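Just one protein chain is left out here, and the rest sit where they should.
Moving on, here comes subunit A:
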Amino acid sequence: MTDLTSLTLAEARKGLADKTFTSLELTDAHLSAIEKARVLNAFVMETPDQARAMAREADAKIGKGDAGPLAGIPLGIKDLFATKGVRTTACSKILGNFVPTYESTVTSQLWRDGAVMLGKLNNDEFAMGSANETSCFGPVGNPWRREGSNTTLVPGGSSGGSASAVAALLCMGATATDTGGSIRQPAAFTATVGIKPTYGRCSRWGIVAFASSLDQAGPIARSVRDSAMLLRSMAGHDPKDTTSVDIAVPDYEAAIGKSVKGMKIGIPKEYRLDGMPAEIEKLWTEGAAWLKAAGAELVEVSLPHTKYALPAYYIVAPAEASSNLARYDGVRYGLREQGKNIIELYENTRAEGFGAEVRRRVMIGTYVLSAGYYDAYYLRAQKVRTLIKKDFEDCFAKGVDAILTPATPSAAFGIGEKGGADPVEMYLNDIFTVTVNMAGLPGIAVPAGKDAQGLPLGLQLIGRPFEEETLFSLGEVIEQAAGRFTPARWW
C-alpha cells in the first residue's frame, strides 16, 4: 500500500468508500506522521485517543453505508476554534488551560459530516501575526527550506500550524482563519491551497475573536478540490452568529473543472509594487497566461485605494481587537495574576498573559478609539474602508468575474528575520491579502511556482461576494497548469 498520508482528501475519500483502507488506518498513518514531525511544532495538542474513537465511528458508518461527505477524513484544527473538552488557547498564555464546554459551529459541522480530529494546531497568538512567531507555544517550522540550506523558515501566519501540517502531510486538511491574510499568506508560503470565503459565509461562533468585522474561517488543503470539499462542510448559516448569511451552500466541488471560457479576469495595476521581486512579477504573468489559455479574457483594472488598505487595517483591526480582548480579565477564565485590588488584578493578568504583539495591538486599538482620537483615526479608517470596497464594486460592475494578484510580496523567510526593529516590516506581508478582508470578499491562494531558491510562491484570486465557485474553477486551472508541490522531508 502506498503511504496513506500522501493522498489528497479526494483520493482518500475514494479509498475509504472502496474499502481499500479504513479510516483507522488512515488516521493512524497521520498520527504517526505527526509524532515524527514534532520538530515542526505544528500541533500544540495531539488528540490520538479521540482521533481513533472518531475514526472507528466513521468506519462503522462507512460500513453501514450512511457516511457523511467527510467520513473518516483526519483533520487538524487551528487552536482558535473552541473544541468541547479539548484545551483551546488561541496560543495565548492568557487562556491558560481553557477547556471549552461547547464546540464551535464550524468544527461541529465537520464532525457532523464525519471528519476525524487529530489535534489542535499552532497559530500566532490570537491570530495576530504573519509568521507564526507570536505563539506562546513557540514558532512553527515550514516544511520547505531553501535549496541547499538548513535554515528553518516560517510557514507564514497566523494559520502557520495549519499550513505547515497540511504541507508536511500530517493532516489531510485543516481549519484556519483569516483576518488580514492569515489563510492565504501561509498557504502561499507552504504550497498549499487556502480559501478565505466571503464575510458571513462561515459562522464565527465559537472561534476566538480577533477583529470581528474581518475574521472569517476557511480551510487550508492539499488541492483546490480538497479545499472545495472542506468549505462545503464548514460554511452555512448559523443563527448564533448574526453576521452569518442565510444563503444556501452550493456544492463547491461541482465548480472544479468547470470551463472558465469567457470569464473576465482583472489584473489590478496598483498591485505592481515598486521593487517587487522579478520572480513574483513573472509568476503573475504566467498565471494570467494560464487563465488566458483556458479561455478567460484578461483586462487591466484599477483599484485606486489599494495602498491605503494596510494602514486602514492597522486601525480597524487593533480597535476591534482591543474591544474583543477586553474579556480577558483574569476573572471568568484563564490566567490570573494577583493584585492588591481589582484594577491591579486586571493589569497584572493582562501584562503577564498577553505577548508583546498582542499588547502592542491592544494599546494601539485603545488609542485610536480613545476620546479625541476616534474621529481622526477610527472614523477616517472606516471611511477609507468604504472606498476600498467601492473600488472592487466598480471593478465588478464592469463585468469582471475575478481579480488575479500575487498572494504575497515574497517567499517564506527565516525565523526572526522580519519585524524585529519595526513591526510594520512584518505587516507588509499582508499587502496583497488585506484588501480582501477590508471589502469582505472571497479570496483563494493557489500554489503557482517556486522562486530561484526552490521556495513555493502562490497566486491569489479575488471574487465577487458569495461567488466562491468562480474561484474554485479558476484555481483549478492554475493548479492544473502549475502542478502540485511537495516539500522534501527533512524532519
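Simple rule for what comes next: a contact is a pair of C-beta atoms (placed from the backbone, for glycine too) under 8 Å apart; a residue touches a chain by one contact, two chains touch by 3 or more; residues count from 1.
Convention: contacts and distances are computed from a predicted model.
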TODO: Among "ABC transporter permease", "Aspartyl/glutamyl-tRNA(Asn/Gln) amidotransferase subunit C", "Urease accessory protein UreF" or "ChaN family lipoprotein", go ahead and choose the protein name stored in UniProt for the chain not displayed.
DONE: "Aspartyl/glutamyl-tRNA(Asn/Gln) amidotransferase subunit C"
Task: Residue in contact with the excluded chain [from A:Thr20, A:Gln50 or A:Asn348] - done: A:Asn348
Task: Residue among A:Arg56, A:Lys258 or A:Lys389 that touches the chain left out of view - done: A:Lys389
Task: Of A:Phe81, A:Tyr199 or A:Phe432, the one touching the omitted chain in the full complex - done: A:Tyr199
Task: Residue, one of A:Val140, A:Val362 or A:Leu404, that touches the chain absent here - done: A:Val362
- [ ] Can you list, in ascending order, the subunit A residues touching the missing chain?
- [x] 97-99, 101-102, 198-200, 213, 239, 242-243, 245, 305, 307-308, 310-312, 314-315, 322, 326, 329-336, 338-348, 350-351, 354, 359-360, 362-367, 370, 373, 376-377, 379-387, 389, 422-424, 427, 438-440, 465
